[in-house]
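Structure first, then comments.
Let's look at chain A:
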Amino acid sequence: MSASQAGAGGSEFVMENSPAPSLLEARGISKSFGAVRALQEVDFTLRAGEIHALLGENGAGKSTLIKAITGVFPRDAGVIRISGEEVAPRSAKAALQAGIATVYQEVNLLPNLSVAQNLFLDRQPMRLGIVREAEMRRRAKALLGGFGLDIDVSAPLGSYSVAVQHVTAIARAVDLSARVLILDEPTASLDRHEVEILFDIMRQLAGRGIGIVFVSHFLDQVYEISDCITVLRNGRLVGQRETASLPRLELIRMMLGRELAETTSVRAATGEHQAREVCASFEGYGKAGYVAPFNLELRHGEVVGLAGLLGSGRTETARLVFGAERADRGQAKVEGEPVRLLSPRDGVRHGFGYCPEERKTDGIVAELTVRENIVLALQAKRGLHRPLSRREQDEIASRYVKMLDIRPPDPERPVGLLSGGNQQKVLLARWLATSPRLLVLDEPTRGIDVGAHAEIIRLIRELCDDGLALLVISSELDEIVTYSDRVVVLRDRAHVDELTGEAIDISNILAAIAADSAVVAHEGRA
Partner candidate 1 sequence: GQLTIGFSQIGSESGWRAAETSVSKQEAAKRQVNLKIADAQQKQENQIKAIRSFIAQNVDAIFLAPVVSTGWDSVLKEAKEAKIPVVLLDRDIDPSGKELYLTAVTSDSVHEGEVAGDWLAKTVGAKACNIVELQGTVGASVAANRKKGFDTAIAKHSNLKVVRSQTGDFTRAKGKEVMESFIKAEGGGKSICAVYAHNDDMMVGAIQAMKEAGLKPGKEILTVSIDAVPDIFKAMAAGEANATVELTPNMAGPALDAIAAFKDKGTVPPKWIQTESKLYTAADDPQKIYDSKKGLGY
Partner candidate 2 sequence: MTALLPRRGLAQILALIVILAVDRVVSPQFFDLRLQDGRLFGSLIDVLNRGTPVALLSLGMVLVIATRGIDLSVGAVMAISGAIAASLADSHGLPVVLAAALGAGLVCGLWNGFLVSVLGMQPIVATLILMVAGRGIAQLITEGRIVTFSSPDLVWLGNGSILGVPVPVAIALGMLILTGAVVRGSALGLLIEATGGNARASELAGVGTRAMILAVYVWCGVCAALAGVIAAADIMGADANNAGLWLELDAILAVVIGGTSLFGGRFSLVLAVLGALIIQTMNTGILLSGYPPEFNLLVKAVVVLAVLLLQSPKLSGFSGVVARLRRAKA
């Protein structure tokens, strides 16, 4: 399918007030996890051909509602009807059979299988009981082609970046030809271009009468794509509105239950920064086959943003800077002293911190409590023989739970049970607790709600004002523009440009990214 066709067909077909029949109807859904009441009497209605945004703060219960509907979690109460008929799926498979295809928020693909197998797991094309491998690959290629992805589909999925994995998950769900498509934060790790493609496809599907549930923390996207919005807060339904008739501020108030302070660009004047002391510097730093050698200076009290397309080498840069990966050339200096960064331990020892982008596999220790996750890096830094007493741990944990508004505010809860956004905050707390001199944040706001998003950006500025040096990676250019003092642009695993002061704006960044041909198309859409 081609993207342009999809766009044309879909957008005109959006029904504003036509009383389409309800396709999926959930009534009085409740779900508790022990003492935590994740959902209380929530109603939700999805009509055919509608793109319905499901919104709320981190931990509001969006993912839980989805899982309760698809039968992944047994419901405590409530009924679900599809086209007026009551269904009670008890497993993901049953939900699929009932016509509900879902992309869950967590990585729910199999990194060890090939991309093609992931796309067609349990529904491979068969002949005489044998999977038709070539046919499957051909279809996989075609399917991903519709998302503008041209990759080797016989390679293991795990060898591709998160973004590719996410697109694969979406492609799989879209291809299931269900009546209801649920997408839980599908755009969190996609860049603009891919988001555009996804939206085109969503519009096209809606045009065919499929109902789509869309969860996102990007309000721009919500307004761009959705027909209708349902807001949850603390596990309760706040309301359901037509998107067109719901002002942005009103929506935020519905989500947060309060007003949100305006976040403005709080970048300080440029001149000031040249005077600041260099915290860490990297000269000719790089690793063959990983990132081309680069020069980078990080100063106290300064935010450096890394911008680039997916796979441009931002994460790689971050890992080299932190010491998670060994450089094979160049020189690193901390406060002017040459240092060797051979392992994360070296990074931590020199006062660096690093929030990785894949928080599930590289960040949290799911089984340990919020408290233990928060003190982990600090404890590792202090060493074995200087254990933090339980009192100190409690004190640190509750300080950051309060400061970052981690919910539920229970430091003794296993962190794996927290919602995605709150897990991100725990990671941030882990590094703040070490009082680092340099903090590397890879996609810190991914999956974070508007309230917390503003909070984290404010925090970044504050930390900066306290003299911390920050290196931040984000796929959201407006966000980068908001807080960066300097922006380094990457392309094809090489640093290609550096913007400072007034030069920092979205179009300049895009221009740098697109310095050659292909990406110019982007600019128009941005």
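The candidates were selected such that all candidates are chains of the complex that A comes from, given by their letters.
Observations on the model:
Definition applied: a contact is a pair of C-beta atoms (placed from the backbone, for glycine too) under 8 Å apart; a residue touches a chain by one contact, two chains touch by 3 or more; residues count from 1.
On a predicted model such as this, the values are computed, not experimentally measured, just so you know.
The contact partner of chain A in this complex, picked from the candidates 1 or 2, is 2. Across the complex, candidate 2 is touched by residues 33-34, 322, 324, 343-345, 347-349, 354, 356, 361-368, 372, 375-377, 379-388, 390, 414, 416-417, 430 of chain A.
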